[in-house]
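Please read through the structure below; I'll follow up with questions.
A single protein chain has been omitted; all remaining protein chains appear in their positions.
We just call them A, B and C in the order they show up, numbering each chain from 1.
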């Protein structure tokens, strides 16, 4: 048993298999992965890591298990899953996850291979825990997987509060104590008990308010896109493979980008915060489906066409197309008048928040500051967009939530 | 100049006329008026007062004046208004305001008479400040009155954060620093600058989340209604008049209720938290307009009819009809693409929040626990309501946000 | 079982006998006793009550019982003691405790009579708990009484953190989580486990830093002395007895002081914060033993002599002689190298803090502002003090920790 001081939950006591898993190299590696990747370039205090987040998730999971009366082997598996749920993260967390997923077929929560090797496998075996069962929980499978990855999982409860604490943006401050206390299992579904429609809504609202200000702040998006572009180039040089990259930490990737001639310029820009600027910042309804549905190759082709038309180097154009908006939490379940209902059917807010998310969606095309005009015009033509509105948006958009710093 | 430690804003420095006004008896009286009245019966830590709130409002007003570049006599008037904006409050703040307003014609922000007498008048005269001008600002009149009382006023910025701090409910945690920094005057209107639609929304969202959990928690509403009923009885005995009552503090009213035979039972109930329970808890669409539009006399008549029908004492029935929902903040103004727009036209959330407010509206009929069944049935008949739905609501309603404590 | 939101400990869950005791009138009365009495005149946010403190003490006691493995009937008695430990408090808590103690022989923690009557007796009987045993625990008697009242009790753990939270003065911010986790029983003594000399010291340091800035701030002391003087006068009029007064709440005492002609002037001064000022502020070594050892009558006689000499009304002079400094925590026990030792023998800091306390001790003589000179000179002569040093001290003393507000 170890007790660890956490800046969010104060003392966290870790016991059993989780305590031993903490000491394994793959979990210790999480100390060196920033939770929010490049968001630190907007919020300088946002340097928290996947390690402290994993401790927080363990802490909340443990409290939830207590409240739900889950004990024994099932509880140990869940505690293992909580502490391990992020071992599959790439450097800079979600920032380059899509690349690795394209090349390896694995998202960060597909970790069966990682649990079957090395120290983690050894510890799990020692405790008679099946790695596959833990991997399933991490993937959100089965009744109990919902606790680790689902609409009401402890993962998002921790990250909202933790990201608020470290960025200084108060919107993520939800009432985790109440959420944990109100969790129930009804017919195999994880739900919130009677009288908690608003408790469920508060989770959505917190995310909806954090999204534009923190997670999708345009400076975070630009730097993330640059990191992604640099990582693609690195993989093309074959100095790293998707598989080695997947197991690096932030430091290793950062230094690899500096050392490789093809990516050194990007590395310097990220190190010195000499970021690209927005050449295009377009709303969802103005973006043709062809672009929304473009795969990696097609998007690369667009970038090259724009660069040629604008007369700039290929790397001077980055197209950033976020996924279409979705709102997973709208399917979270609450008990209303004795029946389990999905929040989406019960809450007037869910629809509105979904529309807000669509309104806030933006296509970004980024370029070095001196090239934004040329690239903007070239992108407009190449992608078939309407520039007037965009210029206004770029300069005065809803996402300009803090000064340009 | 005095510097005062505040649990919310840390050090608050008060200067000039405001520092002298602080020492006047009407402002010192605010130390003895709880900010949230009977909400303390639900949230035991919510014992903060109108005095510390007034200091907080002064503090934010001063920061706003700084940011807006308002100086000299106009600024001094505004600072006076900030520190004085709540001197018109009755004991237990809003809890019995409607009674006093009915009898004196004055809401808490109609204070011209209070500023023209005694120490306040003396201090204002000393600083060559016209009491009428200050009273106008407090009433929200004129360009600068918007800062003290309006959709974007510093009053609500302070109370949301302060109520969150003292209740422990995190939903009110808005970003006051950002709100203050983004205030602008455009064509005589107080607005938020470009890029702040979400900043404005966060104010609404915070209030929308605090409403059912704090301000309208059913236990707060029941105790408030009992306090109101007791106060009505006290005024009928002529042991107090609306005018003397308006200037009492919480202690004086509490003791007056204890001493008066007609109200002693209510006083004991409030002191020992032996509160009435809900006999009826009905949604807006189920309540006839006749009841919604009933004045004081008509409502009293309903109460007497229900009591007779249920075979209980007249004081054993309290009808609690909240005002129809409104959402003042929806008219707050933000600059979007260079133009001033009202939030209601700009924000997808406003409409949803307005509907939420309507859904959460409840008519309450309260009675001693042992009489709720009889009173519920009698009220159903008298008021023409549908009991089935109500019973469910009462036991499992959206407002049951904390245990019954 | 009830769950209550607390601004310090977040959710507090109260179960068993404690939950029923919460609903008794003597415990509900604690909602109306301010934790820090007149300290609110210095720190406007310090309006927290004995009720929320009692909940906090219960919460920490419950955690300590858990950690210590104490269960069953003994644990229930301790939980009852935790929730009841302050029911013996007079209005304004410690402010007038000494008067009541002189007249009734009971300090606030001598409550056997209160537990043997009314609702409390009924609830305890229902749970088969001996009121006398609970009263003993509250008085700190026996092995387990140390948890409720002793050098390492949960009482001071809660009040330090709570007073810091509500005054805004950070010095009381101790690590309650660690303190609770490190409690052990060794040979019937409550001690802190190995490696916690500093943990124990942090409790002393927190109190030592809070003392001059909060608890003994001169404005708090002056207002407390005025309240005490007024209460003495009230008791002389026989409008109240020590026994009735002991059971009043803050509101009742406040209104009683206003209503009684002999005390109305004091009441107005306290209401409007028109406080006496320091005429004398003398260090321990300068004060004759005769005064230090003076009882109530002797001190009154000194006051009258000074008033006569200064040519002022008798009530215009208040002598305020604090108890001689003591430091109870210095006997708290810690395990060092496997042996239980008292902190005083183990810690270099304890001696220093004891000396600091002596240095900070001050005799106060207070008078209306316009009479401080006359009273100061008269007191100097009457009490045989050296004025020069005092004047300097009064104007520039170590206690002047915030502006005079």
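Following the convention adopted for this analysis, a contact is a pair of C-beta atoms (placed from the backbone, for glycine too) under 8 Å apart; a residue touches a chain by one contact, two chains touch by 3 or more.
Keep in mind that what you see is a predicted model, and the values were worked out from it rather than measured.
> Per the definition of touch given earlier, which of C:213, C:235 or C:279 contacts the omitted chain?
If we include the chain that is not displayed, C:213 is the one touching it.
> Just to verify: which one of C:4, C:19, C:80 or C:169 makes contact with the chain not shown?
Residue touching the absent chain, from the options given: C:169.
> One chain is left out of this view; which of C:107, C:121 or C:205 touches it in the full complex?
The missing chain is touched by C:205.
> Residue by residue, what part of chain B touches the chain that was omitted?
On the side of chain B, residues 3, 10-11, 177-178, 181 touch the unshown chain.
> Against the chain that's been left off, what residues of chain A make contact? List them.
Touch set of chain A with respect to the missing chain: 1-8, 10, 22-23, 25, 28-29, 31-32, 40-41, 43-45, 47-49, 51-52, 55, 165-169, 249-252, 254-255, 258, 271-273, 402-405.
> Pick out the residues on chain C that sit against the missing chain.
169-171, 173-175, 194-195, 197-199, 201-202, 205, 209, 212-213, 336-338, 348-349, 351-353, 355-356, 359, 392, 396-401
Please note the rule applied: only the chains that are shown with their structure count from here on.
> Taking each chain's centre as the mean of its CA atoms, which one is farthest from the centre of chain B?
For chain B, the chain whose C-alpha mean is farthest off is A.
> Distance-wise, how many Å sit between the C-alpha centres of chain A and chain B, to the nearest whole number?
Once rounded, the distance between the two centres reads 40 Å.
> Where in chain A do residues touch two or more other chains at once?
none
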